[in-house]
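A single protein chain has been omitted; all remaining protein chains appear in their positions.
Entry: subunit A
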Amino acid sequence: MKTEKTVLRSPLGILATATATLGTGRDDDLPLPRLPGFVESSFSPLAYEVSRQCLTERPGDGSRTAVALASLMGDTTTADLASRRMVSGQVHNPLLFMQATANSVLGYTSREFGITGQTFSLSTLDDPVTELLAMADLLLEDPELDRVLVLGVELGGGERREAGVPPADGWARVSDAYRELAVGSNRPVPPPSTPAGLAAAVLLGRPGAEAPVSVRSAEAYEADHATHDEAVGTETVGTAAAGHPGNILGLFDLAAAHRRLLRDGGSHLLVTEPGVRRGRTAFRLTADAETPPSAPTDAPAVRDDREPHAHH
């Protein structure tokens, strides 16, 4: 498949990455923070947790920071809970009104970290990695911004599965939507075993001393040869087949690659899932040669060193 290049005009520096999972049964499932004003749904706690990790690890000027959150379907738990209460004639919980949009947790994050730059939320069918990196590249051309926090949040739709009688639960509604989206997009419906919640965040700036790993658009031929790592001579991180629409696993791949580069140095090719209309997009992540003091930067990347991803 043809690859789209030059998504990024200029390289980006990766300042920090963070991931959080809920209900995967894995050891890295994090206890999520309880956020005042947010109830029932893990959407906002997931979004806040990964944002908090990045912004705490690399504090910066909130007046020069923007935040973009991508989520295909948003907070389906809150939407379904509110709707079920409504159709059954129960009085709405005003807190469900307050948290009904992703803006609310973005507002919470902005208050906690003094962020006055633009904060906004997106929905995209394609791999959000491409949209979010492109968004950061565009926003960082604004002379009033230095940093862009991008994050993805995905609820499996089954967070409150026990609250409904299958198939009339939240998962049924979400999977109906995925089935319709699958028509014509060649993308699968996520399996019912999909984790209850995933979130990943990447704090980006322009490359510099603060950002030992940088990411830039890769040339098309690199991605077209991505299955032949020997020819490219670098580690490849990315999913081979398209997952379900809007899935945020690419952000987990990016975070894993970032962690590994910090540890080992070297270079990675991140290949996104093919988009609805465009081919795969490729990005090259490169560690500053002087960054990992304990790792030989001239050693060839080791293929077996892949980190497990949340979807495995």
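Note that in this section a contact is a pair of C-beta atoms (placed from the backbone, for glycine too) under 8 Å apart; a residue touches a chain by one contact, two chains touch by 3 or more; residues count from 1.
Just so we're on the same page, contacts and distances are computed from a predicted model.
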item: Among "Putative secondary metabolite synthesis protein", "Xanthine dehydrogenase family protein subunit M", "ABC transporter permease" or "Ion-translocating oxidoreductase complex subunit D", UniProt-listed name of the chain not shown; value: "Putative secondary metabolite synthesis protein"
item: Selected residue (touches chain absent from view) among A:16, A:50 or A:102; value: A:102
item: Sites on subunit A contacted by the missing partner chain, in the whole complex; value: 37-38, 62, 67, 71-74, 79-80, 82-84, 86-89, 91-94, 96-108, 110-111, 114-125, 131, 138-139, 141-142, 144, 164-165, 168-169, 172-173, 176-177, 179-181, 245-246, 276-277
